[in-house]
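Only one protein chain is missing; all other protein chains are in place.
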Amino acid sequence: ADTTLRVSHQFPGGKGDVRDEMVQLMAREVKAADVGLELQIYPGQSLFKAKEQWGALVRGRLDMTSLPLDYASGRHPEFSATLMPGLVRSHERAQRLNDSKFMDMIKTVINDAGVRVLADAWLAGGFASNAQCVTSPDTVQGQTMRAAGPAFDEMLAVAGASIASMPSSEIYTAMQTGVLDGANTSSGSFVSYRIYEQVTCLTAPGENALWFMYEPILISEQSWSKLNEVQQSALMAAAEKAETYFAKEAAGLDQKMADVFAENGVEVVSMSPEDYQAWLDIAKKSSYKTFAENVPNGQALIDAALAVE
Amino acid sequence: MSQPMTHSIASRNSVIAGYIRVMDTLAIVTAVIAAILLALGVLAVVQMVFTRYVLGESTIWQTEFTTYAITAAMLLATPYVLKTGGHVAVTVLPDALHGLPKRIMRLTASLVGLSFCLALAYGSWYYVYEAYTMAWTTGTVWNPPLWPAVLPMAVGASLLSLQYVAEILRGEA
Partner (left out) sequence: MDPVTSGILVVIALLVLMAIGTPIAFALGAVALGALMLDRGVGELIYFGETFFGNMASFGFVAIPMFILMGAAVASSPTGRDLYRSLDLWMGKLPGGLAISNIAACSIFAALSGSSPATSAAIGKLGIPEMRKRGYPDGVAAGCIAAGGTLGILIPPSVTMIVYGISTETSIGRLFIAGAIPGLMLAGLFMVWTLIACKLHGGYSSANPVAQAAAQMKENVEGNVKALIRVLPFMVVVSGILFALYGGVATPSEAAGVGAFLCLALAIIVYRMWQAKPIVTIMRDALRESVMIMLIIACAEIFAFALSSLFITQTVAGAIADLEVNRWVLMGIINLFLLVSGFFLPPVAVIVMAAPILLPIILAANFDPYWFAVILTINLEIGLITPPVGLNLFIIKGIAPDIALRDILLGSLPYALCMVLGILLLCFFPDIVTWLPDLIMES
């Protein structure tokens, strides 16, 4: 009989979201390989809630997921480094980061938890606001912002913003009801969740992208070891194609976001090198510092990431 | 011959009555704690609204605290709600029956409810154990340890199971 793997993610299904496209592509590839393997995709939190996916994966309740890794930082504080302000800066550097000591350290934590990375993906993102364009740190003063993880939360709070925590799927409603003045999330999510209908200004990643998040495709080690070798290599081949597809799309996503927002009458700006540096200075005094103090090998992780050219 | 037996039945009955009394008291105690937690959750929201909209300062811990306090309140008060018959059930069919069939039906329903509560208690304690031993936190900027948030669920579900036993004994008496 065929083996069916259950794949879960939080993004809209069949609407062109790049992370959904990645797993759809893998499902098609695996099916075409005809190795008795099928991927059953549950999009839009229709099986597990966004933040429950990691726990389910670790225990083999869920086979595969496309997951913003920082969502599991409550269990592995190291993962906060994968959504740390200014640690990545550009897509080219994200590619180099994938093969660095930094990612080796992160992947060791992932593997030790009983999970295996199938495909890497670093999504750039930005800020959007209906109060004031977010450029220099003083522009967030008094805004209620949604941040995706603790590192950004802390930096924004220090800069004077109020923080409201929620998954990206709730940003639209929160902006509509005025719970949020501004939000930061990935380019993919900004477009998928149609945030352009709710904001007046977008800070696109541009040359100085403060916001990058690691959202890999993961498989539970338990599920992986149940596959035979032919199935494993078919899955790896599919994952490689998905990763290549993503790398090709990644930069385009940012342009697409800027275009869609501009078409909808949203002002599109980006950060100057000075803005970027000012944020980084705040981050080093807040989120970097907290991270280094609270995570056992925190300083080593930051150093390893910064060491990448 | 008969005297020791009567005696043992009487003492068994008094043990059962004592157990029911203890559980009823515990249900009220946890309900009071739940009421306090609910009130604290409300106060945290008021404090948050004041800080954010009046003082214009940033708020960090309030949403999370309110969420965990009120969730804890809901779970800690379940034994009390069971004791006072507050969990909605359809009793048209059992009410229409008499004698043994009625007793069997009621007992079966209670045992189903009890098994669910035991399963919840087991799962909850396991979750507390994991969260505690692995030092899980909530993964937010406040980032408190997770286990104190989950502990009330484990306590609530355990007392709920014990309360269920008390309700079954009460019904049989």
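By letter and in written order, the chains are A and B; residue numbering begins at 1 in each of them.
Assume a contact is a pair of C-beta atoms (placed from the backbone, for glycine too) under 8 Å apart; a residue touches a chain by one contact, two chains touch by 3 or more.
This structure is a prediction, so every number in the text was calculated from the model and none was measured.
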Of B:23, B:60, B:73 or B:141, which residue touches the hidden chain? B:73
Among B:38, B:60 or B:141, residue touching the chain not depicted: B:38
Mind listing the subunit B residues that contact the chain we can't see here? 31, 34-35, 38-39, 41-46, 48-49, 53, 63-64, 66-68, 70-71, 73-75, 77-78, 80-82, 84, 86-94, 105-106, 108-109, 112-113, 115-117, 119-120, 122-128, 149-150, 153-154
If you put the missing chain back, which residues of subunit A would it touch? 40, 42, 46-47, 49, 51-52, 55-56, 59, 61, 164, 166, 169-170, 172-174, 176-179
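One rule holds for everything that comes next: only the chains that are shown with their structure count from here on.
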Cα centroid separation between subunit A and subunit B, in whole Å? 38
The residues of subunit A that touch subunit B in their complex are 51, 70-75, 77, 142, 144, 147, 149-150, 153-154, 157, 160-165
Residue ranges of subunit B in contact with subunit A within the complex: 52, 56-60, 63-64, 134, 136-141, 143, 146
